[in-house]
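Left out: one protein chain. Kept in place: all the others.
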Amino acid sequence: MREVPRWKRASGWIDLRGRREGGLAFLLMRLTGIGLVIYLFLHLYVLRLLAQGPEAWDAFIAMAKSPLFLALDGLLILGILYHALNGVRVTLLGLGIGVPHQARLFWGVMALTLLMTAIAAYAIFTIAG
Amino acid sequence: MPTWQLRLLRGRPGSSPRLETYRVELPAEAYLIDAVEKIWAEQDRSLLFRHACHHASCGACGVRVNGRERLMCITPLREFSPDGVIQVEPLRHFPWLGDLLVDVSPMMRRMAEVGFAIIRRDELTADRPLPEGIEQITRFEDCIECGLCLSACPVMAADEAYLGPATLAAIERMLAEPRGGDTARLLTLADDPHGAWRCHSAMECTAVCPSNVDPASAIGRLRRRLIVEKLRRWIGGGR
Partner (left out) sequence: MWIWQAFTGLLLLILLTLHMVFNHFVVEGGLRTYRDVVAYLSHPVVFTWEILFLVVVTAHALMGVRAILLDLGIGPGTDRWLKRGLTLVGLGIIGYGVWLSWWIRSRGA
């Protein structure tokens, strides 16, 4: 019998060959989850500027209003929306609710995510830009 | 008669597997199992694969066809084009024995641990008179233990210890109809980090199951039951 090496097993969840909506939803959930954790750490690290007084923070805010930062902000919102909306989907499915509709729910989550991100991006650029 | 091109994963444990292309002539009404059997019969007798019933009830012929888990005996050739290639590989997440053959005993052992009965007495016909010469009417369980769901599951990919969709569905099935069985033992089995809670709802098991078992919903019902059970114990002070 051939032993599957550990690293290969460990990366099994990334392998999308032969998978459908559910597998893709799971993969994206994980990637956005990892992204959000990284963001959380960065965010809390940046917040230390608040402890350094008004100048440090307001300088940072000025920089955060640059188009590049606002675009990254949009990316963050995209990730949050997907993760949050799919989180609701997964919670229902995980309790056995709506399983026959899971693929349609996935496309619904995708559509809502894109729509809400577009609205949020518009709002960000008009308010902050 | 059209000629079909099949690309089969070949090899034995210990050497690295390779993909080899074969051509077979068969009518479009034939099934993938016929093509593989024909290759075995006419081209290479060393080809390893498994089958028995030819009608989706033994669960032996599970493979991956163009990446997707299927039973060879109910995969019609007319689904494919003779110009294209039909790639056939063994199921994932089982020990590989060579060619298209895997060792399904890890799954079978778990099913046995649950005490899953493949055949049950049929209650739908229980109060009807039996036909002459028939002693008892039995009914097959939906799950044919083909292992497609285990191969499709991304959690199974990562975690060998995961009970897996088929086993969790079997537990749920037993709980729904315990017939004097030990429900407490089954609940303990399911209530484990590698049990019902390990599922990440990728929904691939239900998508590939050829027998409408719907393991994903079963896992959900199992979780609901575990939650209710926990709350009851919590409120009832450990009864």
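A and B are the chain letters, set down in written order, and residue numbers restart from 1 in every chain.
We take it that contacts are C-beta pairs under 8 Å (C-beta built on N, C-alpha and C of every residue); 3 or more make two chains touch, one makes a residue touch a chain.
A quick note: this is a predicted structure, and the numbers were derived from the prediction, not measured.
**Student:** For the chain omitted from this view, which of the shown chains does it touch?
**Tutor:** A, B
**Student:** Which one, A:34, A:72 or A:111, makes contact with the chain that was left out?
**Tutor:** From the options A:34, A:72 or A:111, the contact with the absent chain belongs to A:34.
**Student:** Looking at the whole complex, which of A:28, A:90 or A:109 touches the chain that is not displayed?
**Tutor:** Of these options, the touching residue for the absent chain is A:90.
**Student:** Which one touches the absent chain: A:16, A:42, A:75 or A:123?
**Tutor:** A:123
**Student:** By the contact definition given up top, give the residues of subunit A that touch the hidden chain.
**Tutor:** Contacting residues on subunit A, toward the hidden partner: 6, 9-10, 12-13, 30, 33-34, 36-37, 40, 44, 47-48, 50-51, 53-54, 57-58, 61, 64-65, 77, 80, 84, 87-88, 90-91, 94, 120, 123-124, 127-128.
**Student:** Over the whole complex, note the residues of subunit B touching the chain we left out.
**Tutor:** 155, 158-160, 193, 197-200, 223, 227
Convention: only the chains that are shown with their structure count from here on.
**Student:** Find the geometric centre of each of subunit A and subunit B from their Cα atoms only, then give the gap between the two centres in Å, rounded to an integer.
**Tutor:** So the centre of subunit A lies 33 Å away from the centre of subunit B.
**Student:** Help me check something: in the complex, which residues belonging to subunit B touch subunit A?
**Tutor:** 13-14, 64, 66-69, 92-93, 95-97, 103, 152, 154-158, 160, 199-204, 206-207, 214, 216-221, 223-224
**Student:** Quick one: which bits of subunit A touch subunit B in the complex? Just the residue numbers, please.
**Tutor:** 1-2, 9-10, 12-13, 15, 17-23, 25-27, 29, 90, 93-97, 99-100, 102-103
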